[in-house]
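Submitted below is the structure of interest, expressed as structure tokens.
All protein chains but one are shown in place.
The first chain written gets the first letter, and so on, giving A, B and C; residue counts start at 1 in each chain.
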Amino acid sequence: MTFNIYDFTSFNRWIDEGLNSFMSPTWALITEMAIIGIVFLLFYAVVGLFLVYAERKVCAFMQNRVGPNRVGPYGIFQTIADFIKLLMKELVYIKDSDKLLFNLAPFIVIIASFMALSAVPFAKGLHAIDFDIGILYVIAVSSLGVVGILLAGWSSNNKYSLIGAMRSGAQIVSYELSVGLSLLTIIVLAGTMQFSEIVEMQRNGWFIFKGHIPAIIAFIVFLVASTAETNRGPFDLAEAESELTAGFHTEYSGIKFAFFFLAEYMNMFLVASIAATVFWGGWMPFHVSGWAGFNTIMDYIPPFIWYIGKTAFIIWLMMLFKWTFPRLRIDQLLTLEWKYLLPINLVNILFMAFLVLMHWHF
Amino acid sequence: MNSFFKYFSDIFHGVKSLLIGMSVTGRYFFSPGQIVTQQYPENRKNLQMFERFKGEVIMLHDGNNQHRCNGCGICENNCPNGSIEVIPAKITGEDGKSKRVIDKHIYHLGMCTFCGLCVKNCPSNALGFGQEFEHAVFDRSKLTKVLNQPGSSIIKGVE
Amino acid sequence: MKEIINLPVSNIEEEEYHINMGPQHPSTHGVLRLLVSLQGEMVRSLKPHCGYIHRGIEKMCEKDTYPQVIHLTDRIDYLSAHINNHAVCLLVEKALEVDVPERVRYIRTIMDELARIQSHQLWWSSFGMDLGGLTCFFYGLRDREMILDIWEETTGSRFLQSYNCPGGVMQDIHPNFQKKVHAFLKTFKKKIKDYDRILSGNVIFENRSQGVGILSKEDAISYGVTGPSGRGSGWSCDVRKTEPYSMYGKVQFNEVLRYECDTYSRYMVRMQEMHESMNIIEQLIDNIPEGEHSAKMKAVIKLPAGEYFQRVESARGELGLFVVSDGNKTPYRMKFRTPSFSNLSVLDHISRGMKIADLVAIGASLDLVIPDIDR
Partner (left out) sequence: MTNNQFMFLLFSAVIVIFSLLTVTSRRILRAATFLLFVLFSTSGLYFLLRFNFLAAIQLTLYAGGIVVLIIFSILLTSQINDKLSIPPLTKRIYAAIAAVAGAILCILTILQTEFVQKTFDPARVHIRTIGEGMLSTGKYGYALPFEVISVLLLAAMIGSIILAKKRKD
């Protein structure tokens, strides 16, 4: 066995060969799928629980509070306790609701975020599916989540939910454009949509430095648009607490509510890791071309740590947005997208294409 | 052309104002020294209420288990909510005269709004405010209290 | 009652959509029910249904003596409790022609302004929360804590103090009072800059509030919208200026007026008023004269038969107090003209044609306190 924290490729091959040595290829494939599924489920649960805790701590510090500090040291078991509470809560039956769709909606939301997560490279070789169209796949799959939100809002037979679902639909459909276009800016620079290649191309400089001005603009646009697409921060109109109580998930309780809750945090994690991968080099260490010694030291930090660190920083930025700004109004939200982000994005792509043609990038 | 510049100056000022807002929350995030939360059950030992704090109405007793209440009932009359009931008793003093003393000074904490009129209007300053603030009980009847301690008597010379 | 319930049902038109905001809704800050008819996201009309927290305070006052009435006035508008107490005391002193000591006037005025600041702080907190900026809520409450501590030390209570009594105040101020007020002023002057940085100057906030909920000066007068909400429409309606009481005739302060007539101007009036209140306190705090903390009053206060009216400027507008006395120790009739009730009445008028999100912002800018409406 060759377990290497800097490169998981050989480890994966070892597992694959080991399984194939005593199983038929079909069963080996099924076992591998099961292993990956279980690993992802565990990762999903752990990251979800941790993000909820992190959000509560971060917002507490921003608000001069200490946050959860009762369950366990520094309250680290708080979210687990909350989760157990949610599991034990009654699933309220809603009169006159469309039960099939009502029960289906949380699954659509969570499956969409789950599928998108599978394309993210966590470290070298630690990558479930490496599509040649990775970015397009992520955009495509994450756009499915809105169906769940729309179904949830409609099938709860609640007027607040319906308004929340409407808002969310308008919001996600329009902000998907900006997310796609800002990623396209980087695709123009990279010339590929495959995540592994994108990361590999940033070996001697992350794209945010390589593409300098247009890349930074694209990063900001991506950050804003993806915050909007995950229904977070100043763009949480779909669940606008002070207006619509809880928006589309007003009628959900117990584990079904937990699904929405978890999916929201996982979507945040997802867009943060996409941003980290596409703009900040994913698991690639920080390299400065020419400084060989410095680069060697940076290489000693495992890729997974780099990846988690970058993702955590972007998540922190999104939390900073959420806990600083007041909420936008629905028409201002659409104005922001159609009058500001989209034109800026289109011009930015042209700018980037020009930059690539002229070889002005580093 | 003017609106063209306005478009960009709007973006610039908008982003600037957002950054200013983020600097406030960001600054507090990195200065945990400014946290104001009190850790309540842990700080119970050194939690000092202000001396005038109106926690509950009490009858002031001195070391000899003596108080200054003669049962005149002014506090009962002054209470807007009827949360005080004075039950007087008549005892025969040493000089043979019967005189009015307090039998039970009943105080319904659950009805009290802490307006302070009983304490202010007491002619012999028998009542005061206690510092106790943890009033939660499981049974409402426990909120009805007898303020004069058992076996207490009136301080001589007050009546 | 029947008509009220049936009215919206008979009014149903095509494409109209009714939702209940309240009585349990995060943005109404209490048990107010707004029956909103919507067209899409646009508010067509709105019917406030109040009475969920009606406690019959006016009727209860009829059985209480004048000192006892004071603790009930705490509970009308609990955020400007001290100012309400002040109104009762002023009325009783006016009726009995009692001259209160100078010290009492100073203390009452300082306390009034502290109450105004803390009320505006809480308003700012909940305003931010209603617009979705939850952090504002904690900043506002954090700074409000200092005022509550000052009150607790002097009056014994943090919230509903019942500190005034006819003829003066219940107790003299605590020796630490002046020091603590100075400390508060010093701290809050720094912290209020954060308020401006996080909310007032924010581009999202400006877009959410500017041009939203236009209340013209004429409408403000005809609906009787007083206080900062009225002054945001350019109506000079500050009782402290028009009919000075206590120390207000002698201190220098500006009546804050703004003429944009929208949510933003109502917001800015309150922010400015906090500065003005601090200005007033600064003028008074070091000059509190020595003397008694209460005038000599009779044990039983009986107002001469007749009708009396007293108005004061509470944190959300003009509080009018009307008493009919038949010469007894209890009032024959006591009527409160509470500011929030009049301010609520204009909500329908100014929120028509606005979005739901605007309705929340407008409601927050009027600074409604529900017990003040229902009494």
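Convention: a contact is a pair of C-beta atoms (placed from the backbone, for glycine too) under 8 Å apart; a residue touches a chain by one contact, two chains touch by 3 or more.
What you see is a predicted model, and the numbers here were worked out from it, not measured in a lab.
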item	value
Among shown chains, those touching the left-out chain	A
Residue among A:Val109, A:Ala165 or A:Ile315 touching the omitted chain	A:Ala165
Identified contact with the non-displayed chain, of A:Ile15, A:Ala45, A:Leu86 or A:Ala140	A:Ala140
Sole contact to the chain not displayed, among A:Phe11, A:Phe77 or A:Phe131	A:Phe131
Residue of A:Leu29, A:Ile255 or A:Val356 in touch with the missing chain, whole complex considered	A:Leu29
Contacts of chain A with the absent chain, listed as residue ranges	26, 29, 96-98, 100-101, 104, 131-133, 136-137, 139-141, 143-144, 146-147, 150-151, 153-155, 157, 162, 165-166, 169, 173, 176, 193
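In this text, only the chains that are shown with their structure count from here on.
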item	value
Chain separated most widely from chain B, comparing mean CA positions	A
CA centroid of chain A to CA centroid of chain B, Å	51
Intercentroid distance (Cα basis), chain C paired with chain B, Å	24
Chain A-chain C separation of Cα centroids, rounded to whole Å	45
Multi-partner residues of chain A (each touching 2 or more other chains)	62-65, 323-325
Shared-contact residues (touching 2 or more other chains) in chain C	135, 142, 198-199, 202, 204
Contacting residues of chain B [partner chain A, same complex]	11, 18, 21-22, 24-26, 28-29, 32, 34-37, 39
In the complex with chain C, residue positions of chain B that touch it	13-14, 17-18, 20-21, 23-25, 36, 50, 52-54, 78, 80, 113-117, 120, 129
Chain C residues within the chain B interface of the complex	64, 67-68, 70-72, 74, 135, 142, 145, 152-157, 160, 162, 165, 170-171, 174, 194, 197-199, 201-204, 206
